[in-house]
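Every protein chain but one is kept in place in this view of the complex.
And now, chain A:
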Amino acid sequence: MFIGCRFRAQVMSRPAPPAALTAATRRRFLTVTGAAAALALSGALPGTGPASAATTARPADDPFTLGVASGDPLPDGVVLWTRLAPDPLAPFGGMDQRTYPVQWEVATDERFRHVVRRGTARVAPEFSHTAHVDVRGLQPWREYFYRFRSGGFISPVGRTKTAPAPEQQVSRLSLAFASCQAIFDGWFTAYRDLAARHHDVVLFLGDYIYEFGNNKGIRPGDADEHNARQAVTLDDYRLRYSYYKLDPDLQAAHRSAPWIVVFDDHEVVDNWADLNAGNTPTDQFLVRRANAFRAYWEHMPLRAPQFPQGPDMQLYRRLRYGRLAEFSMLDTRQYRDDQANGDGTKPPNDASADPARSLLGFPQERWLLDGLTESRARWNVLGHQTAITLLDTVAGPDIAVPMDTWDGYSASRDRLLGGIADRGIQNVVSLAGDLHRSVVSDLALDFHDPDSRVVATEFVGTSISSGEDGQDLDAGGQVLLDENPHMRFGNFQRGYVSCEITPDLWRSDFRVCDRVTVPDGTVGSRAVLAVENGVAAVQQA
C-alpha cells in the first residue's frame, strides 16, 4: 500500500507558500478560485497598499454572520479568523468576486481602549473572503481581545490568549478538548458550557463537519437537501462549513478562546485513509480531498504552512506552552495505510499487526518520537483523532477491535509506546475523540498483561453531538469496561472535557449534556479523573 509515496514526499519537502503575490491580485478571473494563501495572510502587515477598487469595496449587509475565531497561539502571536458572508448559505456567501479590505484590531481590554495592534487584511473570493491574520508582536501568555471591521459593520469581539514564552514556568493552564459535531444529531449545547469557562486554549480533534447529513428532524435545517447530501465539490464543502458555523453555541466557543484544530475523516469522507475512500477511484478521491482541504483551511484559524497544495496538507505540527506543556497535533488520516481486513471490527490479525503498516506514516512517527524526546515540557500532549488504547468490543474470551483506531495499526502503537518507554519520556497524555464516548485508559506496553508498565495516559473525549443523546453507560460501554481492565472510566453521553493542568497534576473534568436532541439541554460534570506528575496511571480526583 505504498502508492501514496509521491504525496508523502511532497508533504515532507514542501516549501512554504510564497509571501508576496501581488501579481495575482491584479488579474482576476471569475473562473479561478486561486491558490494564493499568503494573499489572505498579508493582514499581518498594517499597510493598505496602493489604492484600488478593492480598498473601497464594502459589503451591503452585515458580513460577520459566521463569527470570529482565533487559533494556533504562539508566544508572540495568534491567528485571527473571520469570513465576510452577508448571506452565508447563498453562493459565495452572498459576496461578489471583488477583494475586500477588512480592518482588524487587537486590544488588551474588551472595550478596545488599549489597542496594541491593528491592520488591514485583504480577503479574496478565491478563499471565500476569509481572513487569516497572523498577528505578531504580542506579549506571551497574555489575554487579548480582537474584532474586525468591514464597511460600516463591526464583528463580534473574540477573546484569545497567546502561548507562554518558551522557557516560561506556568503555574496553571486551562484547556478544553472536543470533537465530532454532527449537526443533524443534536444541538451544540456543550459549547455553551465550554464558552462560559474561558479556557486558555481549546483543542478540536476532528469531525468539525460531516460530509453527509441526515434528516432526523432535530434541527430546522435538517430537511434542506443541501445539508443532507454528500459534500464532494468545493462549493459543497464551503456550504457545509457555513451551515455549521451559523450555530450560535459554536460561534461562542470560538469567541471564548483560541483553538488548535486537526481534522479526522468526516472533514473529507467517512474512514478515508491516505488515497483510499471506499470504492472511489483514486483520481476522483484526490479531487474531493483537495476540495475538502481547501474549504477546511479557509474556515479554520490556521497559518500559511497549513495551506493545502491541492490534495496535500501539512496538518501535523507542534505547539509549545512554556515549560508546562507541549502539544503534538497529529494527522492520522493523510498518511495511514488502508484499514486492515476491510475495516470494521475484527480480531487482531496479521495485517493489523503488520510492522510495515503505519497509522501516522513513518516520517510522522519519527517526528513525533523525536519531538517527545527533545521536549522540555512537563506534560507531553498528543492531540489527535482516535484512541491509542486497546478496545476489545466483545464479551468473553474472544477479542475484536476496531480496524480504524490504533488497534488496526498495533505496530504503530507498539513503536510509539515502546519508544516512550525506551527513551524515558515522562508525562505523556493522549487526547483524542472519534469514539463518540468518553474512554479513559492507562496506556501500557502490553495491554494483555495486567502487570505491564503503564507508560502514558489517555483521555478520549465524547462527541459534542454525534450519536444523539446517548446514556450514562450503554451495553457497549459496559462490555468495554469489562473486557479492557486498563480502561478506567467510560461514559456514553455527549459533551467535552475541561482540563486544569498544573506542574503537579492534570485534572480532566468530563462535562456531559443531559440531552442534545432538544435545544435546551443542560451540562454538568460527570466525573473528574487525574494524572499526577511522574505517575502515568489514572486516578479518581
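Just so it is clear, a contact is a pair of C-beta atoms (placed from the backbone, for glycine too) under 8 Å apart; a residue touches a chain by one contact, two chains touch by 3 or more; residues count from 1.
Going forward, contacts and distances are computed from a predicted model.
Candidate names were "Tryptophan synthase alpha chain", "Ectoine/hydroxyectoine ABC transporter ATP-binding protein", "F5/8 type C domain-containing protein" or "Peptidase M48 domain-containing protein", and the UniProt protein name of the unshown chain is "F5/8 type C domain-containing protein". Contact with the chain not shown here comes from a single listed residue; of A:169, A:230 or A:478, that residue is A:230. Considering the whole complex, the residue from A:174, A:309 or A:373 that touches the absent chain is A:309. Panel shows chain A; residues 17-18, 21, 23-24, 27-37, 91-92, 126, 184, 212-217, 225-226, 228-230, 232-235, 238, 283, 286-287, 290-291, 294, 309-311 of it touch the chain omitted from the view.
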